[in-house]
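Removed from the display is one protein chain of the complex; every other protein chain stays in position.
So that you can tell them apart, the chains are marked A and B in the order they are listed, and the count of residues begins at 1 in each.
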Amino acid sequence: MTLVVFYLLAAVTLLGAMGVVVTRNVVYAALALLLSLMGVAGIYLLLFAEFLALVQVLIYGGAITVVILFAIMLTRLREYKGVMENPQWPLGLLAATALFLVLVAAFLVDSPRMNVEERLAVPFLLLGGSLFSQWAIAFEVASLVLLVALIGAIIVARGEDSRERP
Amino acid sequence: MPGMEWAWLIPALSFIAFALIVAFGRWLPGRGAFIAVLAIGAGFVLFWPVMVDLVRTGLPGEPGQYGFSWTWFPVGDTRLTWGMIVDPLSVLMLGIVTLVALGVQVYSLEYMRGEPRYGWYFAAHALFAASMLTLVLADNFILLYIVWELVGLCSYLLIGFWFERRSAAEAAKKAFVTTRIGDVGLLVGILLLFKVTGTFQMSAIFAEAAKLAAGEPSLLSSGTATAAAILIFVGAMGKSAQFPLHVWLPDAMEGPSPVSALIHAATMVVAGVFLVARAFPLFDAAPTAVLIVAVVGLITAVLAATMALVVTDLKRILAYSTVTDLGLMMLSLGAFGVTAAMFHLLAHAFAKAMLFLGAGSVMHGMHEPGDVDIRKAGGLWRRMPLTALTFGIGALALAGVPPLSGFFSKDEIFGALWSHRPAVFVLLFLVVAFLKAVYLSRAWLAVFSGPLKRENEHVHESPLAMTLPLLVMGALTLVLGFLAIGWTADYQGFGTFVFFHEAEAFHFNLGLAAVSVVVAVGGLAVAWATYVTGRISAASVQRRVAPLHRLVASKYYMDDLYQWVINKLVLAFSGLVAWFDRVVVNDGGVNGTAESVRSSGLRLRYHVSGKMYNYALGMALGAVAVILLWWLVAPV
Partner (left out) sequence: MSLLHFQVLSAALFAIGVYGVLARRSAVLILLSIELVLNAVNVNLVAFAAFLDPTRGLGQVIAVFVITVAAAEVGLALAIILQLYRKRASVDVDKIDLLKW
């Protein structure tokens, strides 16, 4: 039963991902991304990572997609009507396929050692506890990175001559 | 009823005062100076319940202790903590620091009136008080080191408070650099202890040291303990102006007089003494280190006492006198006399702070901004009787005249030396005691007695805000000495409060006391004969021992030696380093690399398209290539 659910979720994820990379409409691409990311959230649930699933829905589904849609609106749609692929796309396809094959080969080679059927939940408390004690400094640095990035984003987006622009 | 668990509030208040003055001082009446005074005053009020609680839970026998610590942040397996320890040693220091700082700040309200940066002065004072109070409460070496450096920073800021004056800026720099040399030793010592014991917590380290001293298996080896103790003592030498790092303290007198009183007489400079006393369990396990402490203290005391005889600036006499007393405290610690050292610290803090405030009062009265040359003063007691009185009490106390506080503390040091160190230490100690009596009475006699000079007719007594702290400290100096004596069955002298290993009752040794009184009175008599009756001519003595006088007057050529070392060795070495940097690192390494990159870039740039996705493709194919190569080299 869970296998069926897994295949369903995987299909949703991969179809969404394909949608992102082939569609000609940028807005559709953003929505396909949303679909794919929600699929990933489902996969997290299958892996008992409820917290991450929640974060996935909130941050990707809520915040990031909205920001991207805003950016698309602000950069005007009509420009994207032409050819969407750059000249090197066949090479890109080749490289991506090669990467996929190499990765799967690596997993297959390792799989006898990692052939674990049983999956267990990581307790909520454990995750929070280790984030705030063992990894407290990394956590603080991450929040600092976020802060700096946001300030940087504001400054970059504002531009140096914002007063002159209408 | 607040008790020992409130002790953390005492430094916290001053930290808050510092932040408030810096942030809002310019909009407050009096530039916010009153906030600093209120904070330290509240600290002093809070000191009492803390002490009462400590005594009630402790005495008699082992005094009570209270400590807490909480994790600041973890680094791997190590946890850095904030923590405080409330024990007799730290409570004693709390009392000294809060009371002297309170007196000095009240005094400064008047003394610094009309200064530009008036608010900043009090902000720095508050920051200093806060750091110093945290220093005495710290329960781990990292916290101690942080505030240790903060204290040094405040000292730098306050010595250089009149930084428009070149000499003040230079003195501040000298003080900072000289104490930094000691601080490096302290830091290395702390890290060495951490490496061996894996903790910064003092109690844990001292437990190991106690095991070592008792001959049980311990993480510390005897060599490590000695090395760490000596390194920590190097830090103490810098802060407490011990030979050969004493050179900064006399120059530090460029700061305002209240700063000298608070930082360079009563509190900061005794931080080194406090540190050695705090770390005494470690020293106890390293007898060699204790001997070094004693020798360094003795050398410092002798050199400073002789130098104090020949300088003519009032504040510099007091500065060398401070160095002498710091040397005596170290000497006492070096004779296992923790009780004696801490008692001398207590007596000295109030007496010396009062002397410096008195010197400031004289300068205020004479309208001398810089320093008072004692040859220009004279007969001032007619104009400023209160200052003369309190200055006299302080001088007599430090000269060791009974029953003032300095007599008892000197006596305890004498006793400790008598029972733990050979005769040569005792002999030189008596010489120092004699010289102290001579130069302190010389200072008082030259400034306050004799005929009033005509150019000093305008001199006037200082206002109440300045004389009040003087009087309070004078009264304390009169009575503090009796703390040394046992009054009740529970209180057998100062040794029942502050001690190492086991409580000591007060032992009054009539023979030793008689010797020290004779020495002190002898010193006073010599000064009287020289500077009042003229029976002994200072000039002829000076002629007779001319080479010696030249040696002392030029401060044993220490400053010149340092200057020579800096000029010849340091600058030569810097020149070598600079050459290496310029020629090898810069021309060869940096520019060479850059040049080769540039020239190869000039040839290679034509393959670059500038298209982002080309580069990304290269990355992706490169990743595949790396993985394939990995399998080729390391078969699975």
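Miscellaneous remarks
To be clear about the criterion, a contact is a pair of C-beta atoms (placed from the backbone, for glycine too) under 8 Å apart; a residue touches a chain by one contact, two chains touch by 3 or more.
These numbers were taken from a predicted model, which means no experiment stands behind them.
What chain B contributes to its contact with the hidden chain is residues 605-606, 608-613, 616-617, 620. Interface residues of chain A with the unshown chain, by the touch rule above, are 2-3, 6, 10, 13-14, 17-18, 20-21, 26, 29-30, 33, 36-37, 40, 43-44, 47-49, 51-52, 55-56, 59-60, 63-64, 67-68, 70-72, 74-75, 79-80, 83-89, 91-93, 95-97, 99-100, 103-104, 107-108, 111, 114-123, 126-127, 130-131, 135, 138, 142-143, 145-146, 148-150, 152-154, 156-157, 159, 165.
Operating definition for what follows: only the chains that are shown with their structure count from here on.
Here the spacing of chain A and chain B, counted between their Cα centres, is 58 Å.
On the chain B side of its complex with chain A, the touching residues are 73-75, 611, 613-614, 617, 620-621, 623-624, 627-628, 636.
Partner chain B is touched in their complex by these residues of chain A: 86, 88, 91-92, 95-96, 98-99, 102, 106, 109, 133-134, 136-137.
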